[in-house]
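Quick notes on the structure that follows.
Complex shown without one protein chain; remaining protein chains in place.
Letters A and B mark the chains in the order given here, with residues in each chain numbered from 1 onward.
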Amino acid sequence: MAGEDYRIIGKSHIKVDGHELVTGQAKFAGDLYFPGMLYGCAVRAAVPAGLLKGIDFSAALQEPGVVDVITADDIAGPNIMGVLPPFDQPVMATELIRYAGETVAFVLGETRKAASRGAALVKPDIESIPPLLSPEESLKKGARKIHEGGNITFSKKLIKGSIEEGFRESDLILENQYETTFQEHAYIEPETVCAVPAGDNRITIHASCQSPFHIRGHIAANLNVPMSKVKVIQSYTGGSFGGKDDVAAEMGILAGTAAIKLRKPVMVIHSREESIIGSNLRHAAKIKIKSGFTKEGLIKARDIKITLDGGAYASESPFVVMKALIHAAGPYVIPHIYVESTAVYTNKTYTGAFRGFGVPQVTFASESQIQEAADKLEIGALEIRKLNALRIGTTTATSQLLENSAGMVETLEEVESNPLAEEGFREDNLYLYGTGYAGVIQGISNGAEGIDVVGASVQMGQDGSVLVGTGLSELGQGSRTVFAQIAAEVLGVPLEMVTSRLCDTDSVHDSGPTVASRGTTVGGISVMKAAGEVKKSLLKMASIMFKTEEKNIILKDGFAVLIFDDSARIPLADVATAAYWSGFPIMNTAFSRAPDSEYDHETHQGTIYIAFNFGTHRMDVRIEKATGKVVVLDHLAVHDVGKVINPMLMEGQVEGASLIGFGLGHMEKILYKDGIIENPNLADYSVPTIMDRIPTKVLSVEEYNPNGPYGAKGIGEPPVAGAAASFVNAVSQAVGVRFDKMPVTREDILKAIGIKRREA
Amino acid sequence: MKIEFICNGKNKAADIEGDTRALDLLRQELGLTGVKEGCGKGECGACTILLNGKPVASCILPAAKLADSEVITIEGLSEANGDLHPIQKAFLDEGAVQCGFCTPGMVLSSYALLTKNIKPETDEIETALSGNMCRCTGYGKIVAAVKRSGELLEDNHGR
Partner (left out) sequence: MVLYKNPHSVKEAISWLDEGVVIAGGTDLGVKMSDPLYRPDSLVDITGIRELSEIKTDMEGIILGACVTVDELSAREDLPDCIRMGASAIGSPQIRNIATIGGNICNASPCGDTLTPLVVLDALFVLESPEGTREMTATDFFKGPKMTALKKNEILTFIKLPKERLSGRSGFRMIGKRNGQAISQVNAAVWTFIEDGVLKDVRLAAGSVAPVPLRLLKTEDKIRNKKLTPGLIQELKYQIKDEIAPISDVRASLNYRQEVTESLFEEIFSEFLIRRSKK
């Protein structure tokens, strides 16, 4: 299987949606226009905690162009949303204000400007109450409850073996505390949703979003209409990285409510500021970690406590809690491990899904500590990682046995076989140098988060062209291209004959969210199945036409071809036409379900993921002593991605995720003052520019994954953790100080250099 | 107030207000939605247009400043028959496009650079594109695309 010669799989095809993107013709949600369309703009609380006493919108209604203002009273449904029951997030606040970005009213205007002016003129009467601004404050005895059920959003444990025993067997025990801060997705397209009453007693939601089915459910519930009345069409989406989920639901409910009330299409486009303060961020984390090592470097035990700042609402916190928990051992065998992972409510912007999903935070902690152990035990960075690496036949922290596709050691060896000319600590007059390593593991599929299903449809026209759709969303990562490649491969048509459409909720099975690096893996299988069914009809028809058995026919290059005579060909258009007139189905709607996870909910012991991505990152840095400025001289990212479906797109995923990881490790920091975000813009929130890019070199190890299409595994998220953790290790080596807070900024570096100098 | 200007090679007239942004005029009145709004504060570069050949941020540019000038948007780059401009082709071939929201601005900044300098060095590319943020690609493939664009353009000139 793995050695099979593919025509389309494994090749760097350009994106099937590239032409419209590069010409500016692709319609993003904000590019749509419908006659009579109104614009909506949210009024936000602007205080982190308080009681909403009333809302004065008289001035807003007098503003020219303002049409109406809606409030929580206008929401027909329960005015509640969230990811897991009990749902905890109101669409608009009714009484309690839980974070400064909370929506309290929604202004409708004839123009976007009128709506935003109106919103600025609405005066909510809010009585401030002292906010709880850190997990410590929220967890203090007697602390005010942010939600009825208390201030713990979600908490879980993982228990394997006996840490007491493990620590007894250890020669070196390290105890550290690490911290990370909030990170903003900063997709270049702000969240945008347009609700259109369709005139057929249904409502259509055009959305820049990540999970159309998820938002359909919330919109239907809050509009108090059956789900079947709501159609969500994903527009071209300008990046998401986990971010356009809850917020798209919120915007869809607001726009939908207004659209129904006013019987007009309603467009909502977030400003950049709203995009930062009013939609989820990556969790800030505090991680206490104690690990025991033998003098040879074997990790015997780990005791780790992860506390995530969940902000005002649960959002994806429960799943992030679990993901961090499950990944707390990193890509290593740790026989005895105890993990506690807890998300805590605070009066800050809610936190949730962001590329990596809790893994970058624990990876930073784990990789920092392993490096410290390696340094103390005088073991090489790659050596200690190889010594402990998961491999076939070993079990993960959840006791999941790795039976196949576990290339961690291979990624380490690949790094080893690409040595740097110079590495490790160096120093000259102006600069300090250091090299950092990090090992990464990321589970592919929803895993412990629940059932993992994807619907797909493959339709062949009588002309032999193919239309592919799935319930997953294209966010820039290239899923439409990957699905087109898979359909083309199965059906033996050139890629140009395949059209891969955006998702809409009318056309395929509810596919859950596009998350967890599962698109290619689980979605791809679904496309294979649907295409496979169409292929059956084509072969059946062709066998009648050729008057031979099906097994003598293959589909390739747009033809049905006899295997023993390559010149005996029938165009697939003819086969498809004949199939249609013979009543053989040439469309199929398939459904794929990943193998379920089975585990104990108290200890998280069991089989959780259908596959794992493994990786090793190496980063070499140069630091300017006078300013703390860092230049990344070299960055090598090696991942076991299973079969590579499209090398160019795969590289793009690794490069892009790595820069987000670099941002997390070095320069991105949401700054809060008294519960208000002080830098809600792209000038003071430092997203890396092209002048800050890192020279990522991407290599892959292809360990065949039997659960993925053609052996493929996901790659969207894992490099974030690898780049961030290897960066911190590199900088730590260069400066000679272990950094326990991420990001490590120029300022932090200069401070550490100064302290070191004064000590010396 | 009434203004006239040349947009993508065609004469245009518009009636605008003093605080109308160039971005809104181009998108809403002229339907040129390839001009994207990412931040509204001149920070991200998605709204980049070429004003008399130079990249500017149309989200903080009063439409009045378009008067009597020449504007190029992404829509003005590809041929009427749908053929891609060599820069657009290079962006696709090199994998420099992911979500595509920053792409129109990136392509226009590259166009302005390559018009002056068909063989830019890496640091020249970085400076020229420093006002265009991309969150998807990590920029490596964008730099490669600009270099490739230069080669394609040179071939086109028959050199």
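Just so we're on the same page, a residue touches a chain if its C-beta (ideal position, glycine included) is under 8 Å from a C-beta of that chain, and two chains touch if they have at least 3 such contacts.
Here the structure is a predicted model, which is why all the values come from computation and not from measurement.
Student: In the full assembly, spell out which visible chains the left-out chain is touching.
Tutor: Counted over the whole complex, the chain not pictured touches A, B.
Student: So which of B:19, B:83 or B:121 would be touching the chain we can't see?
Tutor: B:19
Student: Of the listed residues A:55, A:70, A:105 or A:119, which contacts the missing chain in the full complex?
Tutor: Looking across A:55, A:70, A:105 or A:119, the contact with the absent chain belongs to A:119.
Student: Among A:692, A:717 or A:740, which residue is in touch with the absent chain?
Tutor: For the chain that is not drawn, the touching residue is A:692.
Student: Can you list, in ascending order, the chain A residues touching the missing chain?
Tutor: Residues touching the hidden chain, for chain A, are 113, 116-117, 119-121, 271, 626-629, 667, 671, 678-679, 683-684, 686, 688-692, 745-747, 750-751, 754.
Student: So which bits of chain B touch the chain we can't see?
Tutor: Within chain B, the residues touching the omitted chain are 1, 16-19, 21, 40-43, 45, 48, 51, 54-57, 59-62, 64-65, 67, 109, 112, 126-128, 130-132.
One rule holds for everything that comes next: only the chains that are shown with their structure count from here on.
Student: How big is the gap, in whole Å, between where the Cα atoms of chain A centre and where those of chain B centre?
Tutor: 29
Student: For chain B, which residues are in contact with chain A within the complex?
Tutor: Touch residues, chain B against chain A: 27, 32-41, 43-44, 46, 73-75, 77-78, 84, 88, 91-93, 95, 97-104, 107, 125-127, 129-130, 132-143.
Student: Could you pull out which chain A residues touch chain B in their complex?
Tutor: Listed in rising order, the residues of chain A that touch chain B are 12, 14-15, 17-28, 30-31, 185-190, 236-239, 241, 269, 271-272, 475-478, 648-649, 651-652, 655-660, 681-683, 687, 689-691, 693-696.
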